[in-house]
Every structure is written in structure tokens, then in C-alpha cells.
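Let me begin by presenting the structure, written as C-alpha cells, before commenting on it.
The other protein chains are all here in position, but one chain of the complex has been omitted.
And then chain A:
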Amino acid sequence: MSVVEREKLLEVKNLKKHFKVGRNAVLKAVDNVSFDIYKGETLGLVGESGCGKSTTGRTIIRLYDATDGTVKYDGTDVHGKKSTSELKTFNRKMQMIFQDPYASLNPRMTIKDIIAEGIDIHGLAKSSKEREERVYELLETVGLNKSHASRYPHEFSGGQRQRIGIARALAVDPDFIIADEPISALDVSIQAQVVNLMMKLQKERGLTYLFIAHDLSMVKHISDRVGVMYLGNMVELAGSDELYEEPLHPYTQALLSAIPVPDPEIERNRERIAIKGELPSPIDPPSGCRFRTRCQFATDVCASTAPKWQEAREGHWVACHIYDKEVNMGNKQ
């Protein structure tokens, strides 16, 4: 897809989500994050636990109210005031797939009722027969069959449950799906099944995905572009091949070099960029660049000013002083 014909589906601008913890402390889970998602693409969001990637996803879909900033879906503000009916039409367009297929399905409902819940709320089926047919169709789309409809969640394996979660998300015919770690609870061979299914559905239905995960190799596989988050900030965003081949931010470089590769020869001869120390607390993050306490290139500038979110190359965004034109760090790599 060329740059010209790409149409923005989602615009996230300076998004902030702060949580109050205790009397005077504020946890800045997401702080000033901006990115766009284009129609029909998959944007991957990676980072370690506590970096705010899930909070970003949940704030976009309005499960959390944003503290500041805007999320525009197809031009309309997600967090603006909406009447119940406006909210309803909006909710139909955006759906979510959750991480834990064991906790995200109500154990007391049959699969049919779980999948049809959205259909019922939005009145998408005129008769119970139509409702049933839609459910059967959805089950088949995700690789299950009719006979599964009257069963309960406990009768299914993890991979099958995740398929049910996908069928539920598809039930209202959404355009945009946020998948929050959809495969991390699954076995390797089952992960591949679910990822293949998601890619197939995207092709068939023109879906747009926000794919949140910590498994970098899987994210690279499914995504067109990937954003890397660290401690509530987005530090780098680029096309997935470019990001993996030429990471610019020191954190991305370290993160990529930490992934163990299933190849003994490579593993034996690999030099890792070690990240020293531990993740600082998001309640009292470091001044300036948040990664500076663990960064091997950190200088005084990094402590005093937060790096700008800048386009270092075409379509390759990074927040790091190394790529500032004005500031000369002396250690260009």
C-alpha cells in the first residue's frame, strides 16, 4: 500500500492515562502517546510488563477514560460526550479480544449466548432462527462447528476458547479489533493457529488490528508497523521490517537482542546488549528521557529534557536525543 492512498482510521494524539494510587501518588501508565492506525493495517504494540501497552489499548476502546489527549476514530472523538445510541453505534465498530481465554468467557453461559450477546444488544438478528444461523456461521469462520454452540466454556481447550473470543468480537461486524495479548496464554503450536486465523480474517474482512503483545517475533510476523513502548512512553515506531532490521532507539536495540533465537549456532555466538538494572517505578519516573537510567548512551541532556517524538527517517519515528539535529551527542552510532 502506498503512502498516498492510506487512510487514517484511528488517530491517537498526546494520549495520557494516569491512575491515582494512594493519597498523593499518581501512576502515569500512559504519558503523551501519539500514533495513527491506517485502514486495513495491523499495528503491533510491544514492550515489557508495566510499559502501558495494555492501558493504551483499553483507553482507546474507552474501557478507561483518558486523562488527557484525544483518540479519534474515523474523525470522531472516542472520549467525547455521546448519547447512548451514539455509543452503541460506536461500540459496534470497535471490538476487543482479551488475553486470558479462561477468564474472558462467562462460564455459566453457553457458547451460543456468549457469541450472540453482541448480536442481541445491537439487535442484529430479527428472529431466533437468524440469530442461530449467525452464530453457526461465526463458529465456522473461526474453525469450530455447529455442535459446539450449546456447550459451555469449560469444555474447550485454550486455543478453542480464544477462537470463541474472536467469534464474539466478529459478531457485530466491527472494522477495528484491539487484540490484547491474544496468544500469550497459548502453546506454541496453537499460537500459530490463532495468528493464522487472525491474518486470514483480516484479508477476508478488511479488518484493522491493534495487536498488543510482548512476544516480539510474533508481533513482527503479524504487524505492518510496530510501536515500542517503555514506561508509559512510545519510544519508537516504524514499519515492522525496518524496526527489526535497523532499530534506532537504544531500548529497542536491547529488546531485540534479548530475544532468544531458536538456533543453537546463533545463540552461542551472539553478543547481547544487556540492559542494566531494573525498570524504574512509573509513579516516580526518571526526569527527561525515561530510559536514561538504563541506557548506555545516556548523557546530561537526557536527564534534563525529554526527547522529542521525531521522524528520523521517512515513516520511522523515534524519541531519543541521539537523533536530535541540534544536540550533538558525540557518539552517533
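In this text, a residue touches a chain if its C-beta (ideal position, glycine included) is under 8 Å from a C-beta of that chain, and two chains touch if they have at least 3 such contacts; residues count from 1.
The criterion applied here is as follows: contacts and distances are computed from a predicted model.
Missing chain, UniProt protein name, picked from "Sulfate transport system permease protein CysT", "Phosphoribosylformylglycinamidine synthase subunit PurQ", "Oligopeptide/dipeptide ABC transporter ATPase" or "Cytochrome c": "Oligopeptide/dipeptide ABC transporter ATPase". The omitted chain makes contact with just one of the residues A:Lys8, A:Lys146 or A:Arg272: A:Arg272. Contact with the undisplayed chain is limited, among A:Leu45, A:Met96 or A:Ala254, to A:Ala254. For the chain missing from the display, the contacting residue among A:Ser49, A:Ser127 or A:Asn145 is A:Ser49, taking the whole complex into account. Touching residues on chain A toward the chain that is not drawn are 48-49, 157, 159-160, 187-193, 195-196, 199, 214, 216-218, 220-221, 244, 254-267, 272, 274-275, 278-279.
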